[in-house]
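Once you've had a glance at the structure underneath, I'll fire off some questions.
What you see is part of a larger complex, with each chain still in position.
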Amino acid sequence: MPPTAKSTTGNYFEDFRVGMVIRHATPRTVTLGDASVYQACYGNRFAVQSSDAMACSIGYPRAPLDDMLVFHVVFGKTVPDLSLNAIANLGYADVRFLEPVYPGDTLSATTDIIGLRENSNKESGVVYVRSTGHNQRGEAVLTFARWVMVRKRDQAAIVAEAVVPALPSHVAAAAICKAVPPIDIRAYDRTLAGSSFVWGDYQVGERIDHIDGMTIEEAEHQLATRLYQNTAKVHFNQHTEGQGRFKRRLVYGGVVISLARALSFNGLANAFHVAAINAGRHAAPAFAGDTVYAWSEVLEREALPGRSDIGALRLRTVATKNVNCSSFPSPSEPASPTEGVILDLDYWVAMPR
Amino acid sequence: MPPTAKSTTGNYFEDFRVGMVIRHATPRTVTLGDASVYQACYGNRFAVQSSDAMACSIGYPRAPLDDMLVFHVVFGKTVPDLSLNAIANLGYADVRFLEPVYPGDTLSATTDIIGLRENSNKESGVVYVRSTGHNQRGEAVLTFARWVMVRKRDQAAIVAEAVVPALPSHVAAAAICKAVPPIDIRAYDRTLAGSSFVWGDYQVGERIDHIDGMTIEEAEHQLATRLYQNTAKVHFNQHTEGQGRFKRRLVYGGVVISLARALSFNGLANAFHVAAINAGRHAAPAFAGDTVYAWSEVLEREALPGRSDIGALRLRTVATKNVNCSSFPSPSEPASPTEGVILDLDYWVAMPR
């Protein structure tokens, strides 16, 4: 038997089939400790996730875990099976948070392969997946689609005809916020939450500079990414990455998303829940030493069927590196790293009405 | 509306009025996870905070959280409202720990503006505040005064006549240690605690070199400061600070205090509770790469009214950078960074009798 028969270098493009279902290792009990490490990595200040007392006062049984922590933990499980041989994460769609996750819940993940399309160069292809995170009661807590460009092991391998799934351009407002219990809006203390501005105060087209900047250290992004059990080597191995295209480790894109979300508190303090992500694009890589800034635009403001407690804002949040956002920079097409834009995220948040 | 109308750059000197009361965001449930991150950042070894078994054996219901962690969390809440535009934190006074804080407690903070004095250059002024941290039952757990030099937004803004509050030079011994339950002193295991020396063994005037040194990394002080939800940009933004006076991020002064406290275990292992801080001065800034040392002098030794279990020591702890404390260096007046002194702290600790 070959020496490495029991270890793995991950799946290649030709290993996937449309209709395959992958149950991922490793189940993970997410805890108060994870919340603290997450807090230390990003400096979040959203009150509902920060305070049991605040969460209980409005109708949660206790403070739920940060939505993006849940996303990263579920996403991390999929990496060893899906994207160890990825060339690029091309996109996300239809990301929906379905149930609150509390400290002590155990998360596991499964993935359906929903599409495959070989690239014309026969060296790689795009794998389309639908991944779902479940809690210990088998309830789906998060579902999302993503598509990834994955290397082929063998350029000559014959692959099936292309299947490209239809994915929604954005999540419908009617489908979101199922993870938010009925909120006692009279008990919601805006001063403690950090802002007097609620759902009705935001206007479509309004732009918000989140002002603050945060510099990423090598140890910080590694600690965060390991917390999620994400094993993508580009984030951890300077010995190989130092010889690669960028000469250094890449910061996991999820770290940039979490930083942008934390920075967005300054201007969106009452956006206590990320309800769905419509689309996300990492316009350029981030590295240790980069300082991340962010700004947001209100794309839509939607009431939610049957709910008078909360409403939804569809936001576009753009993160930059090493340039502040006072001029609201947008990514060019194709993205040019020189302008400093690293993330363009389209998502829904819940806010008290 | 201007683009940044929903985000904030913080209050300026002319925004404050004597008598104003500010309720700060964000309430924070402090947890076992926070204790672990704090442990990883500083390496504390005080037994009462480290061990539920030790704490229970002497009369606590469980291990209380580290006093300085509580201080930093409460202090952190005040930063977005008080000191985003601070030029310097000038001092602390009358810092008193009033109730033990346990994992699971939720902390919030309020501040009274108790004094204001414009500087003669009209560009800034000193804001005097009294901040108080409360738990979820509304009990005050910590109160402290501080004064901060804050920029004016508009040099021409007219401000009220100066009010400078009277603050005590130090906290009276009779007022401290309310946060310590009656201690079963026969159960207090000095060997487990790390030293045979208790209250009666320390002499006024005695000096203790804490010997050990600890080098600060950029990621470490950022992780700690974000854990406290402290948003002061000088600690986090290399993009702007790199163009500033020091060309680099400043380490939050509270990190130096916590390091000095952790180092002081070697010589003060039974000083299990910081009861009050009389005065604190950051004599010079600390930066990543600096190695922190500390020494202490016993200023007073006081019995506590009605208590035969514990006594109080008033200590002066001096921290240095990149010079060890075998010669007990003191800060000069005015402080000269070249001598290496970065902190001069006057405080009370509780120790078994």
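A and B are the chain letters, set down in written order, and residue numbers restart from 1 in every chain.
Note that in this section a contact is a pair of C-beta atoms (placed from the backbone, for glycine too) under 8 Å apart; a residue touches a chain by one contact, two chains touch by 3 or more.
What you see is a predicted model, and the numbers here were worked out from it, not measured in a lab.
Sequence-identical chains make up the whole complex; the displayed set comprises 2, and the total in this structure is 3 copies.
One rule holds in what follows: only the chains that are shown with their structure count from here on.
The angle needed to superpose chain A on chain B by their Cα atoms is 120 degrees, rounded to the nearest 5. Chain geometry summary: the mean Cα position of chain A and that of chain B are 36 Å apart.
Taken in their complex, chain A has these residues touching chain B: 31-37, 39-47, 50-54, 63, 191-195, 197, 201-202, 206-215, 217-220, 223, 266-269, 289, 291, 322, 324, 326, 328. Of all the residues in chain B, the ones that touch chain A in their complex are 1, 3-4, 6-9, 23, 25-29, 31-34, 36-37, 80, 104, 106, 108, 136, 217-220, 222-227, 229, 231, 233, 236-240, 249.
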